[in-house]
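Only a single protein chain was left out; the remaining protein chains are all shown in position.
Labels run A and B following the written order; every chain starts at residue 1.
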Amino acid sequence: MLKQTEGSHAMAEAIALCRPEVICAYPITPQTHIVEGLGEIVKSGQLTNCEYINVESEFAALSVAIGASAAGARTYTATASQGLLFMAEAVYNAAGLGLPIVMTIGNRAIGAPINIWNDHTDSMSMRDAGWIQIYAENNQEAVDLHIQAFRLAEELSMPVMVCVDGFILTHAYERVDIPSQEQVDAFLPKFEPRQILDPSDPVSIGAMVGPDAFMEVRYLAHQKQMRALELLPQLSAEFKEKFGREAGGLLKTYRTEDATTIVVALGSVIGTIKDVVDDMRAQGEKIGALSICSFRPFPTKELHDALAHADRIVVLEKSLSLGIGGVVSHDLHMALAGTSLKAYTVIAGLGGRSITKASLRALFDKAQKDALEPLTFLDLNTTVVDRELEREKALRRSGPTAENILKQLGTVAATVR
Amino acid sequence: MDNKSVKQPVKFYQTGTFTVGNRLLAPDERSVQANMTRTNSLNSGHRACQGCGEALGARYAIDAAMRAANNQVIAANATGCLEVFSTPYPETSWQIPWIHSLFGNAAAVATGVAAALKVKGRKEVRVIAQGGDGGTTDIGFGCLSGMFERNDDVLYICYDNQAYMNTGVQRSSATPGAARTATTMAVGEDPGAPFGQGKNVPLIAMAHEIPYVATASVAYLHDLETKVTKAMSMRGARYIHILVPCPLGWGAASQDTIKLARLAVETGLFPLFEAEHGEVVSSYKIRRREPVEEYLKMQKRFAHLFGKQPAVETIARIQGIADKNIRKFGLLSLS
Partner (left out) sequence: MLFQVRIHGRGGQGVVSAAEMLSVAAFLENKHAQAFPSFGSERMGAPVMAFCRIDDKEIRLREPVMHPDALIIQDPTLLHQVDLFSGVAPDGYILINSTRNFDELGIGEFVKGYRPERLCTVPATELAMKHVGRPLPNVALLGGFAAISGIVQLDSVIAAIRDKFPPKIAEGNVAAAREAYAFVLEEMKEASHA
C-alpha cells in the first residue's frame, strides 16, 4: 500500500511485517524513530508474539539479541555511530556464532568530535566483523532491504546490517509502498535455525577454538559470506517477481553503458548524483553512476565488469580512514586490477555536510578533464584548514582539532576571574 | 519431556563417610549430589585445576537447578575459568544447552534466551546466567543491573573466587582488602589489595528489590542446593552469589577448598543469607565462630600478614569486617 511517511516509520512497519519475535531497543540518534515505531506497533498489539525489550546499552541490545537468536527467535535491533562501537565486541561475536540477527544502522558519524549527522564511518568501522552490509538508496529500498535481510540472514546463518543514511533517509517523508502481510509471508518463511539452545537436544555454543582449528573456522566464515554474492542477486530477482520492483542485489548502474566517467557511491547520495548525470548527459557528456548495494561481501568481479570499459571512476564516499584516505576507494582498487582506469577518491558529506548538485557538477566537470587530485575533500573550507595547518607547523600544539580551530579564531572557553 | 542426559556411573570415593549425602536422612532430604541419577550437568573430563571450587559450585548449582526444573535448563556463561575449562573445542563437559558469548554480557544473553522462550510459549524451560566475579561485579555489571531492573526471568549465579583467575589472578572489585593479586602485589607500604574498595553485589542485587538474592558456599552443599531450588521455584530476576575458593589464586592447598569455604563462613567474612524483594529473610547462624586468622593463614595470598612481624592492624581490620557482618546479619544465634 502506498504511503507518504517518515523513513523510520516505513522501516518499522516493514520490520514488523517480517514477524520478529524479539526486538531490543536502545535509543541513539538517528535510528530512534525506528525502535520507537516498533515499540508502538508491539505495545498496541498490532504485532503479536513479539518481546520488545528496553535494554540498558547498545552492548546489552546486541547481547540480548544474541541470546534470543541462539534460542531460535527471529531477532532485530538497530543502532548507529557510538552505539555500534559500544557493541563492537558483540558485533564480532554474533557473526562468529553465525546468528541471523538483522540490525539497522542509521548511518552517522563517529566522534570525537561528537556529531549526530550522517556519514558512513560507523558501518565502515565494522566492515571486517563478518556481517553482511547492504546500503539503501532511498526509503523504498530501505523497506525492501529489511525484508530481504531476514531471508538472507536466515539462509546463510549470518547477521545482516541494513545501512540507511541517518536523517537523510530516516527522517525524510517519502512515498513508499508498504507490502502486505501476505506478500511478506510468501517471501519470508518461518525461521528454522540450524542450531538452537533446547533441552531436548543440548549443544554447547561458543567454545574456545585454538590455533589448531581457528584458521579453518575463519576461512569457512569468509567462504560463507562470499556465498552471499550469489544469493543477493537471487533474492533480488525473487523479490522483483513477488513484489514487482527492483531492490537490493549487489550493485546498480545508471547510464554507464557507454560512460567514460563513472561515479561510484553508496546510499542516498546516488539520487543527487543521478540528477547531475542527467544534466550532464543532456549536454553530451558521457557520464554514468554506479551505486554499490552490497558492501560486504564486496562484489569485486561485478564491479570490475561494470567499470572496466570506462576511462575513469570517481569514488564519492562518506567515509575516511585517517592516515590513508578513502575506505571504499581502497576496496574498489581490487576491482580495478587489470584495467587502466584512473580512479579519483572524493571524501564528501562527512558529519552531515550537504552534498549539493552544484558542487557535484563542478567536481564531475573537473573529473572529465582529469583535473582532480587522487584524493579530494569536497567543499572543504580551505581558508580555515590552511591557516590551522600553518599554525601547527609553527607551534606544534597537540590537542583536539576542533577546539584548536576555535582558539585560532580567538573564541576560547571563558575563564572565571 | 524425557531426560536425554546420559546416566553417568557415579564414583563414590568416600563411601562410608557422610561426605556425599547423608544416609541417615530421608531420601527426599538428601542432596542432589548424593543421588545416582543426578544430571552431572557439568560432566567430568573438564580441565579445571585440582581442587577448583568453581567446578564444584557449578556442578552443585546446575544439578540442583536441573532437578528443580525437570531438566529443562539453558545456561548462558560469561568468559572465565568455568567457560574455558569446560569447553575446549571440540569437546564440552556440559550436558545441558549452553552458550558462551562474551565476558560482560552473560546476563543480557540470558535475558535474550528467556525472551525467546517466552515468545515461543516454552514456559517450562528455565534460564540460568553464570559467571565469575570479574564477569559479574565488574565488566558484566551493567548488563546484570539491566537484567535486575527489568526483572527478567533469569537466575544469575556468580561464582566468586575474588579475582580474575583465568587471566592470572588480577584484582577485581570482589578482591578482599590485603589480598595479594598480580595487580595488587604484596609489596610496599600497603601490600595487597586496598581496603575501602570493592562492591558487595548481593547487597546491590537487594537494592534492585528483585524477588530473590542469596549467598552460598561450596562447603554447605545442602544449603546451596536448597537456595538454588528455592530460586528455581520463583520467576523474575534472581541472584545467587557462591564463594568458590581457588587453590591456585588463593595460594591454598587443593585439598583445602571445602575447609576454606567453611572457614570463610564460620569467621563471618562471608555471611550466608537470603533476601526477598530487598529484605533479608534468613541468615545462616555460625555454628562455631572462628577468628579470621584461622582462615587467612591457610592462604598464601595473605601470607604477608603473618611471619616475623605479623600485620596486626591489618588482621584486626579484617576481623572488624567479620565482626560487622556478624552484627549486621545476625550471624550468631545469641545476637
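Throughout what follows, contacts are C-beta pairs under 8 Å (C-beta built on N, C-alpha and C of every residue); 3 or more make two chains touch, one makes a residue touch a chain.
Remember, it's a predicted structure, so these values are computed and weren't measured experimentally.
Taking every chain of the complex into account, the chain not shown here touches A. Note that of A:S63, A:Q148 or A:T272, the residue touching the chain absent from this view is A:T272. Chain A meets the missing chain through residues 2, 4, 6, 29-30, 116-117, 138, 167-168, 171-175, 268-272, 274-275, 352, 354-358.
Simple rule for what comes next: only the chains that are shown with their structure count from here on.
Separating the centre of chain A from that of chain B, both taken as means of CA atoms, is a distance of 44 Å. The residues of chain A lying in touch with chain B in their complex are 21-22, 24, 49-51, 53-57, 59-60, 63-73, 75, 89-90, 93, 97, 197-210, 213.
Residue ranges of chain B in contact with chain A, taken from their complex: 1, 4-5, 71-74, 76-77, 83-84, 87-92, 94-102, 104-105, 108-120, 125, 142-143, 145-146, 149-150.
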